[in-house]
Each structure stands twice: as structure tokens, then as C-alpha cells.
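Missing here is one protein chain; the remaining ones are kept as they sit in the complex.
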Amino acid sequence: MYISQAMHGIAYGMILFLIASGLNIIFGMMGILNMAHAAFFMLAGYFCYTVVGITGNFWLGLLIAPVLTACLGVLMERILIRRSHAAGHFGELILTMGVASVIVALIKKIWGTESLPLRVPDILQGMVSIAGMNYPIYRLFVIGLALGVLALMMLLLYRTRLGKIVRAAVSDRDMVNALGININLVFMFVFGVGTWMAGLAGVVIAPLLTVFPGLADQVGMDAFIVVVTGGLGSLAGAFIVAIIFGLLNSFGVQFVSQFAPVLMVAFMALVLAFRPNGLFGAKDR
Amino acid sequence: MKNNLSVKIILWIAGLILLTGLPHVIGIYYTNMVVAFAIFSVFALSLNMLLGFTGLLSFGHAMFFGMGGYGTALALTHIPGLAVIPAVGIGAATAVLLALILSPLVVRVSGTAFAMLHLAFGQLLFVVALKLYKITGGEDGIGNFPMPGLFTESLSTSPVHFYYLAMIILGLCVWLMWFVTKTPFGQIQVGIRDNARRIDYLGYQVPQTKAVVYVLSAFFAGIAGSLYGLSHNLVSAEGSLGLWMSFYPIIATMIGGVGSFFGPILGVAVFQGIDELILRYTESTELVMGVILILVVMFLPAGLMGFISSLMLRLKSRSCKNQS
Partner (left out) sequence: MNILETRNLQHSFGPLKVLFGVDLQIAQGERHAVIGPNGAGKTTLFNTITGTYRPTAGEVFFNGKNITGFPPYRLARIGVGRSFQITSTFANLTAFQNIRLAILAKDGIRFNLFRKVDQMKKISQETDEMLQRINLYEDRHTKASALSYGKSRALEISMALATDPELVLLDEFAAGMSKEETQDAVALIRRLTEGKTVVLIEHDMDVVFSLADRITVLHYGKILATGKPEDIRNNQDVKDAYLGDLEV
């Protein structure tokens, strides 16, 4: 009982982490908190729904939908964000908020407001029993996938030249610029990867919660809370807090059902009361 | 100088006469619209106290708007024979109370963390208001509470009466907020926006100053929310505490211009105009508002007020050139 509850929690935490780390690398790199991130996350769910509707293949959806989402993210960065520096930091926040609003509106126009179910392929259905316990396969798959992406990110960040540049740019943007590296290209890439991760999360969450226009608000808000509590720009912070939140969420639903969201915000308030920049946050920039 | 003063006085009197006669000229529908305009102007101005004058962006300002509404509605429901002005006062006091509770935490952060913290608290309050249905009426909210008039039996039967009451209170609020920007405190506030560290080194306490601004801002947002509840005779979570209510004043302020005191009022006027048009032609408010936000940030980063003042500057320099 508790173990399956914990599994729910960890799976949800992993999905939160996927969204949050996407947000985080964009913030760390560019200093922009992308308010449209949750909308991209939701959009990917809809893309996947359509791809599965056409081809009947979930795996194809898992592959295509995040990439499509990433393309849109890159477009937004190139066309809108890059040209809005005059409006300053708040301007960027509000711009991305506008994009989020447009995406949600378009989703309602194209796919309607009902919640759309997404079926998981048979191979991921059902339970698997390990050491006398039954685990839902799909949740294990989600956890595995998220860990895989995490490993991939780590490899990319710590084993490649590009990763080095990204990490350097996170700590000192101007310096990297001064070194003659095409920072715009790096920004574009980072934005792409960030939205791709959101897209991936959107696809894997779709079979669990179905796809509906309120998804961005519901899960997106949790992801934002994770990022702020963990510390903006900190991947480790996001990971730990995402897992804590996932568990708080699933056990919260179990014990104080209606007030689960309250638990998370209360946790955040507690953390921020002692560490205003989040658990692992650097100084405000 | 003297001439200027008398022109000013004449303009003020003309404005007052216009406002007094307005409801009899434009009818009930537009009178209510003017009241809504005044309410949202005060709400947006209260947000701009934080955003434009202290450099703090809040994504949860609806908290105070909603607290004002709930405070007033609950007071009128449960305290028999309560007059309307004390009820508005209770609403504002409720908002102030919330601000006092939050201020020790929020004054320590700024920038993105401040914005997100408020987003979270706003959502928290929204959920709590939905769940505590025994007190707040849940999704239905609190409606049909008594609305004693000052001179009449009930405000709800006399919209013109309510118009006068609301306009007097809101007018006073606008004047007070404007006055604050002119005081020494207002200068320190702007100093924090520009350079909080230097303010500290000059001998001012930054967190305490921020806390006072925060509470003042909550007070005015509370009054706006209280009057909003009265104008609909209904206070609900979705209507007064929802995310949209937090974004509304931000968008209006952005459209009008963050940097100027009267920018938000202009923004609310434009916003309401657009809203009227949108409702006539399409039901997709989200889409149009999103596009407007994007366009404003891209092309009018200083808002309409910024655009107008840069236009004036250009005209002036051109006329100067022509003279020489």
C-alpha cells in the first residue's frame, strides 16, 4: 500500500523534475523564467494525442511530440525573446506569459476543452512483480525514462565541449561571450533542450492524467514551485525537491486529500522563509 | 502661476460636475462600466506601487483583492446592521492583515523569487477559499449579502447611489496613492527600485521600507476588491482570487506604462475597451490578451504612457528645430 503510494509519488516527482530541469537550464543559462514552459509541456501531450490518433503508435508520439515542441520553443526564442531585451527582465516574464496564454487558447480552439485519454501500449500495461510486490509497469517506465534523460543531460553537460560552454555560460555569461563563442546559437540550443524536456514530460504524463487544457496550470504550477523551492538554476535542488513534492503529493492525497496542494506550498514557504533563494539557490541575479 | 492655478481649479470643478452628472447621461450599463473602470484602476495602481515604484513584480496580487472582497462580504453577512463604510474598512483591514502576515517572508526576496512566491501563495489562497466552503461558500462564493446604503435601504437597488459611493472612495484612494509618490517615503521607495544596496548604505532599512509599501499596496487592493464584491453583490474564488485577477492588473499596467503613475489607469481604460470589443466578436479573451501582451512587450516596452511621452519629446524637439 505505502510502497505503491510511494511509487506514484516518485513517478510524479520524476515528471516534475523533467519539467523543472528544463525550466532550470533555461533560467540558469539565460536568466529567463519561461512562463510558457508549462504550456509547452501541455502542448506536447496534445501533439502526442494527435500522433497516436494518426499512427496508432505511442512510441512514435514519444519521439515526435517533444521534438515538435522543442522546435516551437526555439522559434519563440528566436522570434520573440531575442528581440524583447529592451523590455527588461519583467518584460521577458510577461512576454512568455503572453505566449502561454496564446498556446492555451489555441489548444482550446484546436482540440477543444474536453479531457482526452491516451492509451499506453500493451507492453507498458499492467503490473510487474518484484520481490513479492506488484508495481505498475508504466510508472517504472516513467521513472526509468526520467533517470535516462537525467543521465543523458549529465553526459551532455559534463562530457562534451558544448556542455562545458553551457556550464561556463551559466556561471558567467559575459565571459563566454567575450571568448568569441556564438552565444546566440548556444541559447537556441539550450532553449530547444529545455522545451524538449518539458515536451517529454508532457507525453509521459498524458496516459496518467489524460490531456486537458487545465493540465498546464495544475502540473505546471507544481513544477514552478519545485524550481523556486529547489533554487532557481540548481538541478540538484530541483531533483530533491521534485521527489519530496511527488511524495508529499501522493501521500497528501492519501491522508489529507483535498489539501495536498496546500502541503506543497506550505513546504515552499517554509524553505523560502529560511533560504529566500531556495534550497540550493545562488544569489538572486 | 496664478493663472495656472485658476485653470487647474476650473478643470477640477468641471471634472467633478462631469462625474456627478455622468450616470444620468450614460445610463446604468455604462455607469456600471465606469465603476468597474475605477475599481480596476485602483487595483492596477496598487500593483504599480510594487511593480513600477518599488521594482517588485507580484503574480499573486489577487490575494489582497480577494481578501478585501471576502472580508467585506463576510462582515456584511454575519454582522447584522453593519454599515457599508465600516464593511469596506473591514475588507481593507483583512487584506492588510494578510500582508502583515506575509511581509516578514516576502520582503527578503526580490525579482523572480518574489514573483513566483506570490504566484504560489495566490494559488494557495485560491485553493483554500475553494475548500473552506463552510466559510467561503466554495465555488459558489458568498452572494446576496445585505448591502446597506448610506441614505437608501439597499445599494443593490440603487446603482447610481453605489456609483457615487464607489467614486468617492476610489477617488480618495487614487489621490492618496498619488500623494505617497510625492512624499519622502515615495522617494525612498523609488530608490529601492533603482538601487536597493545604496539605500541600505544611506541608512534606510530596505526590508522595513518594502514592508510598508507592501502593506499600503495590499490596503488599496483590498479596497478595490471590497468594492468589486459590493458591485456584484458576490465574492467568489474564481472571480476575486483567480489567476486571471492577478494577471489583469499586470497586463493593464504593462499596456499603460510601468514607469508612470497614471499609466495603469490608461491601461485599464484600453483594456476595458478591448475587452468590450472582444466580447462582441469572439469568445477567446485569452488569445487576444496573449497577443496584446506579446505585442506590447515587443513594440511598446514602456507602455502607452512611455510611447506618448517619447512622441511628445520628439514633437517638442522638432518644433524647437523649426524655431531655430
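So that you can tell them apart, the chains are marked A and B in the order they are listed, and the count of residues begins at 1 in each.
One rule holds in what follows: a contact is a pair of C-beta atoms (placed from the backbone, for glycine too) under 8 Å apart; a residue touches a chain by one contact, two chains touch by 3 or more.
All figures in this text were calculated on a predicted structure; none of them were measured in a lab.
Note that the absent chain touches B when the full complex is taken as a whole.
Within the set B:Leu22, B:Leu105 or B:Val190, the residue that contacts the chain not displayed is B:Val190. Counting the whole complex, the residues of chain B in touch with the unshown chain are 179-180, 182-188, 190-191, 193-195, 197-206, 209, 212.
As a convention for this text, only the chains that are shown with their structure count from here on.
Remark: chain B residues 51, 57, 105, 108-113, 115-117, 119-121, 123-124, 127-128, 131, 243, 247, 250-251, 254, 258, 284, 286-287, 289-294, 297-298, 301 touch chain A in the complex. Of all residues in chain A, only 27, 33, 80, 83-84, 86-95, 97-106, 108-109, 217, 221, 224-225, 227-228, 232, 258-259, 261-262, 265-266, 268-269, 272-273, 276-278, 281, 284-285 touch chain B in the complex they form.
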